[in-house]
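Report on the structure given below.
A single protein chain has been omitted; all remaining protein chains appear in their positions.
Going in written order, the chains are labelled A and B, and every chain counts its residues from 1.
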Amino acid sequence: MATFAINSLLNYKTEKYIVTENKAVGVLHRLFQLSVIGYIIGWVFIVKQGYQEIEDAIQSSVITKVKGTAVTNTSESGLLVWGPEEYVIPPQGEDVLFVVTSFLETPNQKMGYCAEVRTFCFHFKSPTGHNRPQCGKCIRNNENSNGTCEIFGWCPTEKDIKPQKPLLKNAENFTIYVKNFIQFPKFSFSKSNILKTTDQSYLKKCRYDKKQYPYCPIFRLGDITRRAGCNFQDMATLGGAIGIVIQWDCDLDKGTSHCNPEYQFTRLDATVSNKSIAAGFNFRHARYFKNAAGESSRSLYKVYGIRFHILVHGKVCKRHQRQNECINGANGTFFCDIVLLYLTTGRKSYKDKKFEVLKYEKQHTSTDVDIS
Amino acid sequence: MATFAINSLLNYKTEKYIVTENKAVGVLHRLFQLSVIGYIIGWVFIVKQGYQEIEDAIQSSVITKVKGTAVTNTSESGLLVWGPEEYVIPPQGEDVLFVVTSFLETPNQKMGYCAEVRTFCFHFKSPTGHNRPQCGKCIRNNENSNGTCEIFGWCPTEKDIKPQKPLLKNAENFTIYVKNFIQFPKFSFSKSNILKTTDQSYLKKCRYDKKQYPYCPIFRLGDITRRAGCNFQDMATLGGAIGIVIQWDCDLDKGTSHCNPEYQFTRLDATVSNKSIAAGFNFRHARYFKNAAGESSRSLYKVYGIRFHILVHGKVCKRHQRQNECINGANGTFFCDIVLLYLTTGRKSYKDKKFEVLKYEKQHTSTDVDIS
Partner (left out) sequence: MATFAINSLLNYKTEKYIVTENKAVGVLHRLFQLSVIGYIIGWVFIVKQGYQEIEDAIQSSVITKVKGTAVTNTSESGLLVWGPEEYVIPPQGEDVLFVVTSFLETPNQKMGYCAEVRTFCFHFKSPTGHNRPQCGKCIRNNENSNGTCEIFGWCPTEKDIKPQKPLLKNAENFTIYVKNFIQFPKFSFSKSNILKTTDQSYLKKCRYDKKQYPYCPIFRLGDITRRAGCNFQDMATLGGAIGIVIQWDCDLDKGTSHCNPEYQFTRLDATVSNKSIAAGFNFRHARYFKNAAGESSRSLYKVYGIRFHILVHGKVCKRHQRQNECINGANGTFFCDIVLLYLTTGRKSYKDKKFEVLKYEKQHTSTDVDIS
């Protein structure tokens, strides 16, 4: 019984086939196979490069530097020259940076009591305070008009003015120099967006242009907004947000010198800006002073501007170095058939049995015909 | 020989099948097939939606705006009103923002020599300096007590006090307005977390609530900590970190109006806060002043507070528009069989050969019976 089980275990089982010698069907069959092979080679291997390994775990570091100056002249602030140390917030060159294009200064604010500008009060009734502490007294210009609520806070309070046009008119001509360094640790590949060039003055003169200078890392603000489909002066008046997408899609098999970034520009608050309450982008910051007597004062700045967010995406692909893991036919049928068909002594008998030949010309006679 | 090779090449080879007419086995076989098909349709297509393309390369931009005021009254700083320009650090509305809930001011520091508070020295022995430069002299109150090391630095030095309760008590009622704009470039899909509504006052009044206002983008700080499972006053005393997760999981086939964000709140320093040395979150910053003589002084602020980190995750899925790439049977066997079985003149003979019929009623007689 044990002997039989071993015998049975060592029997080789293969599918039995019918072979038809109808030429039309044969041609059809081969054409179909060719189209499948053509599809696999053409689409999977050439177009999709399915034999390559794809890696999208990108490590990216971005350093930015803005250049340019602007002059403003307002009644509150006087004549002012703005450099990057004033209009770029924060100044340390991060991948998210805000460029001031307009501002409203409220100078010489001191802690004290004064009239609010937005919280109205009516005929001796005091309102509920509009989220402001210590609001009890109603300050009115005359007996019958509505007044505004008295507050304790930084006085005088900020005026309720919306800018009609950007004050830093020259902001359109400011430039951002973007240094991006990427790494794909899996492939030990690293690259910078700054071209290796012998021309030292290139990086001092060039400005990004999709056609002429696609790899120049210096961007004029006005060009960025234009490419994102926005009008700079409109955005500069109330503020907005722009994304600068750096896309690295590289085939490392073609050589690393062909691996270059592509820049895209997109408005990041487009949907938001459709609604009046959410329109624009501004925030307040303050500078603090102390006078000789040690009293504190501050200058409050409400700044409007454009926030630039540099987003880095990418993937690289590289030819697979390991052995092909796909075993053609998991149980070796193909391999064993080859042995039986061509290498064993009983090959003729095996062929007779494995392939039953069907001849259409003489279809009613014997079909067990040798194909060799 | 060449003719033969071509003939052989154009032979069509197909598997030979046995057909059994046992009804019980047939029913069993069909039931099994039905259950497999049911599984594929039910699980893969309906539950897992395997026929859809999934995209998780989200591009996200976050703008935050905090509102609210608080009053503090301390012996060092006097009566102060805190607005967002003071208590939000940095003030420019980034996705990582710190809200001051308590502070310790050390005003009027000037460069000079004074006694440290933490580095003790014993009986004329000078210690090794506690990472502080120029520490040589030991300043003691009386002959027998230990003194503290004299340092050169900003004097007077900061007191070694830990806050017992938050000073900005009203911080719980501050609100964060989160503007999130996402894009999936692959599907040209973009959306904002701010609902398109005709009610202009909605965004002025609403506060996020999981049940009532799940899409209101304005969050009360106290609600955020409560939903993250923390007590606001505890966190506000020593500081902490909270994550606001915005999750976008959308089926674009259902229409973009069904694509809405979900908000989750989680404490980001939970494990850290279990150990006393790592508990809380604070840092120091300073404001610099110059007096009439040009001498520098500064006010040092040690601020405790809650850091909010807005994390955006998401994936969208959409029905596959391209041709189905799975070819049913890579070598066309199925297609060719159909032709042979139904379209060729010798179809009866082919059927006889391809399908060997096994009838159980008369199993010892001839089995090569036509099934048609």
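The rule is short, and it goes like this: a residue touches a chain if its C-beta (ideal position, glycine included) is under 8 Å from a C-beta of that chain, and two chains touch if they have at least 3 such contacts.
What you see is a predicted model; the values in this text were computed from it and never measured.
**Student:** Can you work out which residue in B:Lys162, B:Lys196 or B:Lys290 touches the chain that's missing from view?
**Tutor:** Of the candidates B:Lys162, B:Lys196 or B:Lys290, B:Lys290 is in touch with the missing chain.
**Student:** Footprint of the hidden chain on chain A, which residues?
**Tutor:** Chain A touches the chain not shown through residues 7-16, 57, 59, 61, 63, 65, 67-71, 78-81, 83-86, 90-94, 108, 170, 173, 179, 181, 183, 190-192, 194, 196, 200, 203-204, 287, 289, 291-292, 297, 325, 327, 330-332, 335-336, 339-340, 344-346, 349-350, 353-354.
**Student:** Go through chain B and note every residue touching the omitted chain.
**Tutor:** For chain B, the residues touching the absent chain are 15-30, 32-33, 36, 39, 43, 89-90, 96, 98, 111, 131-134, 152-154, 241, 243, 245, 266, 268-272, 274-278, 281, 283-286, 288-290, 292, 294, 300, 307, 309, 311, 313, 355-358, 360, 363-364, 367, 371.
Keep this in mind: only the chains that are shown with their structure count from here on.
**Student:** I'd like to verify one number: the distance from the centre of chain A to the centre of chain B, where each centre is the average of its C-alpha atoms, in whole angstrom.
**Tutor:** It comes to 16 Å between the two C-alpha centres.
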